[in-house]
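A short write-up of the structure that comes next.
One protein chain omitted, others in place.
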Amino acid sequence: MNRFELRIRYADVDPMGWVYYAHYLRFFEIGRAEMLRALGRSYAQVETEDGILLPVLEARARYLQGARYDDLITIETGVLDTARASVRFGYRLVGPSGAELALGFTEHCYLTREGRPVRPSAALRALLDQAPGVDAVLGERMRRGS
Amino acid sequence: MNRFELRIRYADVDPMGWVYYAHYLRFFEIGRAEMLRALGRSYAQVETEDGILLPVLEARARYLQGARYDDLITIETGVLDTARASVRFGYRLVGPSGAELALGFTEHCYLTREGRPVRPSAALRALLDQAPGVDAVLGERMRRGS
Amino acid sequence: MNRFELRIRYADVDPMGWVYYAHYLRFFEIGRAEMLRALGRSYAQVETEDGILLPVLEARARYLQGARYDDLITIETGVLDTARASVRFGYRLVGPSGAELALGFTEHCYLTREGRPVRPSAALRALLDQAPGVDAVLGERMRRGS
Partner (left out) sequence: MNRFELRIRYADVDPMGWVYYAHYLRFFEIGRAEMLRALGRSYAQVETEDGILLPVLEARARYLQGARYDDLITIETGVLDTARASVRFGYRLVGPSGAELALGFTEHCYLTREGRPVRPSAALRALLDQAPGVDAVLGERMRRGS
């Protein structure tokens, strides 16, 4: 899976002292953007060059251990599975000590700027085909939804 | 289900012109906080008077139709189910025209301020017992995870 | 000045237990949007009907006392002053006990969707002309920048 490091900021942490749960979905966005960039083509290019948007159909996060202010965490991202009209990315957030902080996935469809469903461009399809898959452990846990 | 109206703000909307997907989890927080308040006891009181926190174990959102800037949406919230050591709240976001925007749930456990698992106080248990359930349609869709 | 009530949410509060400082600028946005709505024409209408955007040229906030989770605060908003090509709104956030939490202003110019400077439409000019001014105390404190 693609790995990207992220620093937890003051703005991310709630009064309990842990990262506020909605921010993990922001971190998932960062993970998939950086995975695509590492493959050689950014999500920004997909939007501007191919005219294809990947809005989120579904998002799921399991919270195992809270991240704290100033932690340097790692976002692991891979493709969970692809269908004709959608793709699912899987994520694992890992803390400084190596502990799993959170797991999750997002499911996306393909739309034109005008909001019409569209097939992924050849370039986008090729990009997703070369993307790393999620590891077996994460894949299994995400698929059985447990 | 409890109903609470919310105005979409500029800060909530992404460059696609739709509410950014992570913000729906903030809206879920608002929904459950206002449901408890409507029952006569705020989440703030649960934290300060009972010393019990309800961190999120899992969150899930299905995105059906995007909300737009300045939309006045309705957050419907109810209890999806309760277990001995956890509770799940279900949510439906409804747009100005009555269209379903998103569905989701959050699962919470009970912790002391020190982070130790704890049974819900009698007052909290009573509060959750009087809470409205999710309607049958939402409950069915959330339980079968589809 | 226009008054609008806002509930502080978990997502707004930082690990110090006070509202994170950047969120006050979101609250200023809410204040000016609700002031315009109360005058009978929303900022959304200004964008869609007049095709005029009001991007922020400058923002300033003074933090007097922190707001806390679940506080119901009041956002007071008025016009600080207008120039040919810009307008400044002034803000005061007031806590549940009536204490001043923060003061600030934002300065805006007028742009077309394409980003070209434009004169405000007659309708927008009329809207701003009827807007309440800031009270003398706030105006004085903002103008002398102290």
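Think of it as A, B and C in the order they're written, each chain with its own count starting at 1.
The criterion applied here is as follows: contacts are C-beta pairs under 8 Å (C-beta built on N, C-alpha and C of every residue); 3 or more make two chains touch, one makes a residue touch a chain.
Because the structure is a prediction, the values reported are computed rather than measured.
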| item | value |
| --- | --- |
| Touching residue (missing chain; options C:Ala33, C:Ala61 or C:Ile75) | C:Ala61 |
| Contact set of chain C toward the excluded chain (per top definition) | 16, 18, 21-26, 29, 53, 55-63, 66, 106, 145 |
| Interface with the unshown chain - residue positions in chain A | 7, 9-11, 26, 29-30, 33, 42-44, 69-70 |
| Contacts of chain B with the absent chain, listed as residue ranges | 10-11, 13-15, 17, 20, 22, 69 |
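Keep in mind that, in the parts below, only the chains that are shown with their structure count from here on.
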| item | value |
| --- | --- |
| Centroid distance [mean C-alpha coordinates] between chain B and chain A, Å | 23 |
| Chain A and chain C, separation of their C-alpha mean positions in angstrom | 35 |
| Junction residues of chain C, two or more chains touched | 10-11, 69 |
